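And then subunit A:
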Amino acid sequence: MHMEINKTLKITNLSHCYKNGKSIKNINLDVFPGEVVCVLGPSGCGKTTLLRLIAGFEEPSDGQIKIGKDYVFGKSYVPTEKRFIGMLFQDIALFPHLSVKNNIGFSLTKKNSDNEKIIENLLKKVGLDGFLNRYGATMSGGEQQRVALARALANNPNIMLLDEPFASLDVWSKYDIAYDIISILKESKTPTIMVTHDPQEAMKLADRIIVMLDGKIIDQGTPSELYSEAKHSFSVSLMGPTTSYLSKAIDGLIKTPFGSINIVNKKSQGSYKVLIRPDAFSIASNNKEAINIKIISFKYIGLLTEVEIVDENNKDNNFMFLVYSNIFKNIYKNNKLLFNKDWAFVFPNK
Partner candidate 1 sequence: MINYLKHGWGLFSVLLCLTVIIPISTIIFFFLIPGDETWIHLRDNVLNSYISNSLYLMIFVGGGSIIIGSITAWLVAMYDFPFKKYLEWLLFMPLAIPSYAVAYCYADLLGYGGFITNNLGLIFNSNIKSINFYSIYGAVFVFIFSLYPYVYLLMRQAFISQSSAYIEIAKISGLNLLQIIRKICLPLSRPALAGGVTLVIMETLADYGVSDYLGINTFTKGIYKAWFNLGDITSAGKLSAILLFTVAIIIIIERKLRGKAQYNNEVRSNRVLQLKKLHGFTAILALFICIIPVIIGFIIPLITLISWSIESIDIIYTLEFINVAISSFGIAFFASLLCALFALIIVFGMRTNPKLVNPFARIASLGYSIPGAVAAIGVLIPLVWLDNTINNISLKYFNYSTGLIITGTWFGLLFAYLVRFLALSMQAVENSFIKISKSIDYAARILGKSNRKILTSIHIKIGWGGISLGLLIVFVDVLKELPATMILRPFGLSTLAIKAHELAIDERLYDASIPLLTIIFLCLIPLYFLTKVIRQE
Partner candidate 2 sequence: MKKLNILFVVILSLFFFTKAWSDEVNLYSARKEHLIKPLINIFEKETGIKVNLVTAKAAQLYERIVREGKNSPADVLLTTDAGNLWKASKQGLFQKINSDYLISRIDSRYRDPENKWFGLSLRARIIVYSLDRVDQNELRGYKYLSDPRFKNRILIRSSSNIYNQSLIAHMIAKYGEEVAEEWAEKLVNNFARSPAGGDRDQIKAIAAGEGDIAIVNSYYIIQMLNSDKKKIFNNLGIYFPRDKEMGVHINISGAGLLQNAPNHKNGKQLINFLLSDKAQKIYSFNNFEYPVVKNIEIPKLLKYLGNFKEDDIDTSEYGRLSKRAIKLADRVGWQ
């Protein structure tokens, strides 16, 4: 049994370069016991590479990887087989020729009379009591992934790596299974890195989210932090619904259909992109700061409503933005709304 002190992951200045030029540079990352960290980004951003480096399938060109007390890369080297990692794959990869029992017991090499019990306990933990002698081919994707988790846990991993493990599960059962798996991992205090391209998954499952783009970490934070305080325009768009507005800065002021926004550097010129969350709009009761708008059309899409209004700054084009549907009901009545600049993020438009 490993003590909690071994259940940490520390990555320092990690770099790697593929022959085709794609690379990751200077990645630093810590994961603590019981934490679930999601690495989020588009395909090709390097998130899968990062996972493969931690697992030991590829060798970094620079940097250190430390699992628990041991350096598995950098100051010393430990091959994959001896790193005590657990991993879940997108295509699940249960051994088709082995039963559930033998899949889970795969890493239990020493013939121990306890092995049977360990396997049964793990099966119970993942909620598949009675599946001992089943085979993967007769099970659903969700059930198979649970077995894969039990198999990984049997190896007493110090850290868990999840490579888009829920991507091939169908939408209805996906989160049931996902929540179960994540909660089991947190309970065992095993630090978990999960790679995904789906912001929804990240928001729902992660304690902390790392956003990667072009091989670098561009943003980090809890889901709510990234939702409200992301530092990179890409992360903002990624983490939640946004409306985008392009404008020019004149004397430090950016004009929007909802008023002007100050930018920090008053002397800045050039074009800027304003990303606005629907949270920015609220009901204007009798507020002096209420803004009048002319609504041309709207479309209800569930939680949000798409609204088309006249843009004073741009007579030719109308402006479409997103607002919460329940708020919109009121806005529609009064043609007025309140704009909270805290929810508008300004980025230089390159």
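In the analysis below, a residue touches a chain if its C-beta (ideal position, glycine included) is under 8 Å from a C-beta of that chain, and two chains touch if they have at least 3 such contacts; residues count from 1.
On how the list was made: all candidates are chains of the complex that A comes from, given by their letters.
Note that the structure is a prediction, hence the values are computed from the model and not measured.
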Number, please: which of 1 or 2 touches subunit A in the complex? 1
Show me the residue ranges of subunit A that touch candidate 1 in the complex, using the header's touch definition. 55, 57, 59, 77, 79-83, 85-87, 89-93, 95-97, 106-107, 109, 137, 148, 151-152, 155
